[in-house]
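The complex appears here minus one protein chain, its other protein chains still in place.
Residue numbering begins at 1 within each chain, and the chains themselves are lettered A, B, C and D in the order written.
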Amino acid sequence: MVKDSSTKRSIPWIRLSMLMVFVGAIIVIAAQVLDQKLHYVGEDVVPGPIVPGTQYPDEKFTGIDVPQPINFSHKIHAGDNEINCMFCHTYARRSKVSGIPPLSKCMGCHTVIATDKPEIQKLTAMWEKGESPKWNKVHDLPDFVHFTHQRHLKRFLFDNEELDVSDAKRVCSMCHGDIAEMTVAKKSRPLTMGFCIRCHEANEGPSDCTKCHK
Amino acid sequence: MSQVKSGEIKTMSQSKLDRRQFLKGLGLGGAGVALAGCDLPSYVTLEQGEENVISYLAPDEYVIPGVGVWYASTCLGCAGGCSIHGRVREGRVLKLEGNPDSSVNMGRLCQMGQATLQSHFNPDRIANPLVRKNGSLVEASWDDALSLINEKANSGKAAWATGAISGHQRVVVETHLSAIGGSNHYAIEQINANVWQTACGDIIGDPNPEIHLDKAKVIFSLGADFLATFISPVHFAAHYGEFRSVPRGTLIQAEPAMSLTGGNADHWVGIKPGTETSLALGVANALMNKHGISGSGISNATKSLINEHDPATAASICDVPADRIEKIAASLAANSPSIVLAGGTATANANGYSAAAAALMLNQILGNIGVTITSGRELAYPQLGLIEGNSANLKDLAVDANKGKIDVLFVSGTNPLFLAPKSIKMDEGWNKIGFKVVLSSMLDETASAADVVLPLASSLEDWGSHIPAYSTGTRNLALQQPLMEPVFSNTRGFGDVVLGLAKQAGAPGLDEYDDYYGYLRSAISVLKKTDSEKEWNSFLMAGQTPVPSLGRKLSYIDGKISQTANTATDGGLTLIASARMGMWDGRGANLPWLQESPDQISKVVWDSWAELHPKTAKSLGIKDGDYVTIKSSNGEITTRAFIYKGIHPGAIAVPIGRGHSALGRYAKNNGVNPLFILDGGVDAKTGEIATAATRVEVKNAGKNKPLAKLMEIDRQHGRKLVATISADKQRITEGGT
Amino acid sequence: MSEAALKHLSETQTKDIDENIAWAKINQDVLRSMENPRRGYWIAMAISVALFSVMIYAEVYQYMYGMGAALLNTSHMWDLYISTFVFWIGMSHSGTLLSAILHLVHADWRKPIYRFAEAMTTFSLMTAGIFPVIHLGRVWNFYWVMPYMTDRGIWPNFRSPLIWDAFAITTYLTSSVLFLYIGMIPDLAICRDNTKGWRKKLYTWLSLGWHGDDRQWRNFRITYLMIACFLIPLAVSVHSIVSMDFAMAIMPGWHVTTFPPYFVAGALYSGCAAIITLFILLRYFFKFEEYMTFPILDKVCKLTFVIAMVWTYLNLVEFASVWYGHDIPSKEVLLAKAFGPYAPFFWGMIAFGMFLPFTLLSKWARRNMKFLFVVSVLLNVGMWLERWMIVTPTLSLGYHPWGWNIMWPGWVEWAMVGGSFGWFGMLFLIFVKVFPCVSMYEVKEMVFHRKRTIYEDVDEMMVLHKGAPTAAEAGSTNNGGS
Amino acid sequence: MANHRKQNHRIFGLFADFEQAFEVIAGIRRYEVPGITVDDVRIKSPIEHPEIEDILGERPTNIPKFAFVGGLFGLVFGFFFLAGAQANFTVQPQGGKPVITIPSNLVLAYEMLILFGVLATLAGFIIGARLMRKRGPFYNHAVSLDQIGIVVERIDDTQRQQVRDLFARHRVIDVFEETV
Partner (left out) sequence: MSSLFGNILKGWTDYTKGIEEGGHHKYEHMWGMVIDLDKCTGCNACSVACYAENNIATVGEEKYKARQSMQWLRVERYFDEPDIDPGAIDDENAMQERGASFLPMMCQQCNAATCEPVCPVAATYHTPDGLNAQIYNRCIGSRYCANNCPYRLRVFNFYSYTDEDGAWPEPMKQQLNPDITVREKGVMEKCTFCIQRIRAAKDKAKMENRKVKDDEVKTACQQTCPTQAIMFGDLLNSESKVTQAWERQQVKLGKYKQDRENPKLRGYRVFEELNTDPSVLYLERVREE
């Protein structure tokens, strides 16, 4: 009997199977790591939280320009004049929506301030006619999502010992980006479910589906 | 606020839903009405700039977008006058709840109250005034319509037809009526307790006594459907809840066709239509002869009537086994206090008044008067009081119209052309009226036949004050206030319109009021003797305010039982036009929620049905779902058979409320109206149209199409679904005697 | 073939295959069947496409209108879609049975007929796979059942038998396609060598450079064996998992322990019946009388009968266990099936599924193509009814009497069911013109080995110890050369 | 083996008669051509011949190992993949039932076992059978029809003629040669 199979190297199957198991484990772990990447942004990714004691995904998003009836400048109000976000968006701490300030609030200042500007004159004309401007929503979540500003402000601002109310801007910017540098607001965070989930995981927010889905 | 141009969104199914429409009205929408299906991949722009937000001009402090505000008002679903709270968010009223402080409904609400929202948001509401030109109604401006009325209304004999009406609306209507020189005010309500109330007024001296169901241990009800259609159903249902608490009371219901109350009875007595008086007499006989009840205060004439009706005799008249009559008597004798009521089908025949009188007689001999039936309170300002309305007025209206006694008719809150049996010739009378003005928010049968139709605001957009049909203790004035801006901007409130008409007709003393709100406010400040803003606001918040009332005294005057059995119903089948909670007298037919809410007993939706006993059905060759033709001397209707054992074999019951030829997309051409073929019989004493006394012939129309029902089965098939326990065992564990 | 000739053949054909058939003729016959579609082919194709188009129309209609278009309702959330799904999954077991099981037991008579049976497996799986998708209310989200990594961190629910279905069907489809394909590689090489143009390109590409050397054959044999070994438990698991869609549910009439074996037996049964149908059709249309012979058909029929008896037994076991059990609702369901509004179909299933197979005991029947064709179609009707009887009458009853309801499918569902046959037919028709539906190399093997077996007595182990054979011997060993 | 001559030839004979071809191999096995063993012989045939492989001697294949390892990997990967997904998707406690559910995971891991087993077998086949490569120049259409081909490799000039003679003795139809 001529057996000449020594020249043909057969693969040692035990070693091979161990290798395969190892590779399998690597794949599983890699998947998990990838999964972690998708779900949880570690400290090295976040450029230092602006809100102390929190971590959140610093995902940038380039929104589209949404035209508004009046070219309201957040930069002038919140940036240059450092008006607190909640001065105008006064409902944010009391309701799920932050709200657009009522026209009377605008007119509270603009009967005296900057009355010569064309945009302000537009505003004044509307006020005199008793009309409200029809703003276009920039940060609009789908209708099956329940998001409440009230709870988030409490969690990150009012319950945060290192911040006081004047730091509202820092909390708002978690989801809205640096509005104070914008003129007309533009969406600068993706506000997708993944975005929400990552922040909830990082900050131990509720993970129950019905918290956010209605 | 003007209507906003829409931003449309697409669902995955490509259906477009115009979301901006939701936010019409006051304002700022935090979240529009939600749609599922926008499952966008992660990094797709989420609806940027596709929705608009309108800011408030200068909002009230308590208005917060995204947070509902509750406003108090009054439900006008029926004459019950329940107080309600309406949840308002972003300027839209979303949900109604009962007002917990109300002594009428204690925070609860019936299905009709819940569904009032849909009469408010109904797509078939009248948006603009309509004026008849060349035979058809065309849209017109308010000025045109009002000037036309001004031109025609002041010449001739004028009259008003309304539903139940109370409070300041009643005052302005009557002011207007007198200003245009009329005197007849027909308050029409098909579903009422007029016979019972008349009998109470005559016999115990209080037409609206307090009925303490919660204190009774036994309720013996002759057809009174107090859980659904009797005076103030929610109030009684609330007390029924107490009645069913420990110690638990027993409910005995005697009626020819099962009502909701009958559906809850411990003992349901299917009685031959029109023989309730005999049953009551039979029970009285057993009580006096077997249980030694003395029968104080009963006249000899009545006693002899009672003696004629020993249980066996009564049993043969009523088609009820004698031992059941004795059982009822035994139950009444053993459990005191009890209460005996009469209403519904028992009073809807020629001797209905006798049945009510017999019920009161039973109360008298059982000693219930003053215990479970106590004196009510009378309003100190009778001009504000509730005109309950009845169907006798409907007949009067037809008769007067036919006699040419009416030249100008104003109608609001009732639908005489739908409610009137053909036999009273309302159609002909209607055409003899020279000028008909209908104030309505829906284009019902009557409005379609009017010369001028004035579009009313819905009950949730309007101001008003109401006296509830029934309440215990102090009497309250219930406030009706608008919960949102008008859905249809060119509609006006009832009070505003009538006030305007009255002013136009030159009624004195009204010129100082710009609108009905001003009138109402000043009138109430007179009533409350204060004009302070705070007082007014607390009134708005409470939704009701006590008004002075006077006590009454109860007495007992016997001898009102005359006729004992309605011989007209012997033999053949008797048509019972049964009143149901839901469609009510037809006003619920345009509300899809009520159409789709199954009838409590038959569980039928979206159509009429004819209840038949299996025995009768078998003899007539009718199966469940067969079309049957019901023919009376005044015409015929065809509807489908519902066969079950909750009806006397000698009766056929068809519910009231459907069979509209107008009233919008949901009501039109849906079901049949049994009122049309009633033969014109009335209760001998009150003149109420007898809805349960028409002889009919029933034939199989030869087609079969199963009814749309919630359930196709009547039995539990051995499953433990509704488990039942006997009252004796329940008493052992939960107490009570 | 004329009637008389057919009759003659049915009486004279006694061998599974004629050993003296020329190899070149095998190639010719099979390759011929792949060319020049005749009129009958186009008619069949037109019918299939028409049926499939109706299905597409129905699906678009249902998509626009909602699932209500299929007349489903609160009691009958599932209906024909799921029963037809189970039916097609069952059909798919034929190929596995013939190919894998018979391969393992060295039943070489499978060789001329296994190819189309395997193709049937693949295509009925592809057909079956349509149904769970179209029966979804939001069909555009069907991929959510697959476990893929998402940004949102959500996964499917691995507890759901529907997910098991998704896994099992994906695995089964992959495996059976590979099985079909691997078994076809040598034939594809033959096709490659005998065709021109696009076909040549296609076959060259598909045959992966097969040149029939002993290393390839050796690996081929092992591979085929291994995949066959994998496929058998897979096939069993697939239909058990499909049965778990029902058996895992709480519904009376579904929650039955014997469902997995019952479903597997049923699947094999309907698969066998379908093989008979297709056998007869292919034999008739492609004139494969010499390969698809009466003796093979005879064996298939006997196999069908045996499996039918297994199925019958399991069916009776199910009835008996319900009948002697204490579960009243289950009993009600059983009684309602037998005596309720669906009774004609139930008894139809019993008649076609339990009693009709007894005709296969008759030799006359096994040799009568027309009769057998009708029987095999009826067996499959019976098996389709079985699936329908599992889904619809069961849902028409249940624990809560409120849900009791009788429902009949509407045109949308029928269009989908009919269309699935169109789709299957379309795929199959394309297959028979693109790929050899009789395995050439295996017929050659069969001929070769049978012949050797015949001469074994005369000449045992002639390979090793004999000198050169005579010319006459050589001539008879290999008939004809090219 | 003491043969240092240049073994750079390959020879390919086509036989119509299978039995004759088998005889050729039997001859080689009997060392009728010195210096050539059955290890140098390859056969190209239209059908599969388990019996020839008996003559050719044991030529092992790795496919079962591929299948085993693939299946094992499928099982392990399947289970851990599912368990990992479930353990990281604990948003939903499901009515008191465990998060990592053994029965369902076993079912699914079993499917994965088969899927990966089949895929690995396929890979083993492609690797083991040297598929997806260019066919050799010796390839003749006849071997896909009804002739059998015998390739003898690693032969030198002297063996060449001997092999040709052997072929001729067994009625070879055609002989091709190639120098590597």
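In this text, contacts are C-beta pairs under 8 Å (C-beta built on N, C-alpha and C of every residue); 3 or more make two chains touch, one makes a residue touch a chain.
For clarity, every value in this text was computed on a predicted model and none was experimentally measured.
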For this session: Out of B:I64, B:C78, B:L96 or B:I298, point to the residue that touches the absent chain in the complete complex.
Result: B:L96
Problem set entry | Residue among A:K105, A:K122 or A:H146 that touches the chain left out of view | A:H146
For this session: Quick one: say which of B:A72, B:L146, B:I231 or B:L260 touches the chain that got left out.
Result: B:L260
Seminar exercise, completed: Sole touch to the unshown chain from C:Y181, C:Y313 or C:Y399: residue C:Y399
For this session: Specify the residue from the set B:E388, B:D607 or B:D624 that touches the hidden chain.
Result: B:D607
Seminar exercise, completed: Had the left-out chain been drawn, it would touch chain A at residues 28-29, 32-33, 36, 142-144, 146, 148, 150-151, 154, 208-211, 213-214
Exercise. Which residues does chain B use to touch the chain missing from this display?
Worked result: 11-13, 15, 17-18, 21-22, 24-25, 29-39, 89-90, 92-98, 105, 107-111, 113-115, 117-118, 120-123, 227-228, 233-234, 237-238, 240-241, 244-245, 248, 250-251, 253, 258, 260-268, 270, 331, 487, 581-582, 592-598, 600-601, 603, 605-607, 613-615, 618, 644-649, 670, 706-711, 714-716, 718-730, 732-734
Seminar exercise, completed: Touch rule applied to chain C and the missing chain gives residues 65-68, 71-78, 132, 135-139, 141-142, 144-145, 154-157, 159-163, 166, 245, 248-251, 395, 398-400, 402-403, 405, 407
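Criterion: only the chains that are shown with their structure count from here on.
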Exercise. Touching chain B and chain C alike: which chains?
Worked result: A
Problem set entry | Computed distance of Cα centres, chain C from chain A, in Å | 54
Seminar exercise, completed: The distance between the C-alpha centres of chain B and chain D, rounded to whole Å, is 89
For this session: List, in ascending order, every residue of chain A touching at least 2 other chains.
Result: 31, 35, 39, 192-194
Exercise. Which residues does chain D have that touch at least 2 chains other than itself?
Worked result: 59, 81, 88, 91
For this session: Would you mind writing out the residues of chain C in touch with chain D in their complex?
Result: 22-24, 27, 147, 153-155, 157-159, 163-164, 167-168, 170-171, 174-175, 178-179, 182, 186, 189-190, 192-194, 208-223, 226-227, 230-231, 233-234, 237, 241, 441-442, 444-445, 448, 462-469, 473-474, 477-478, 481-482
Problem set entry | Complex contact set, residues of chain B against chain A | 1, 4, 7, 19, 27-36, 38, 40, 42-43, 45-59, 64-67
Exercise. How about chain C: which of its residues touch chain B in the complex?
Worked result: 138, 140-141, 150-152, 328, 332, 399-402, 404-405
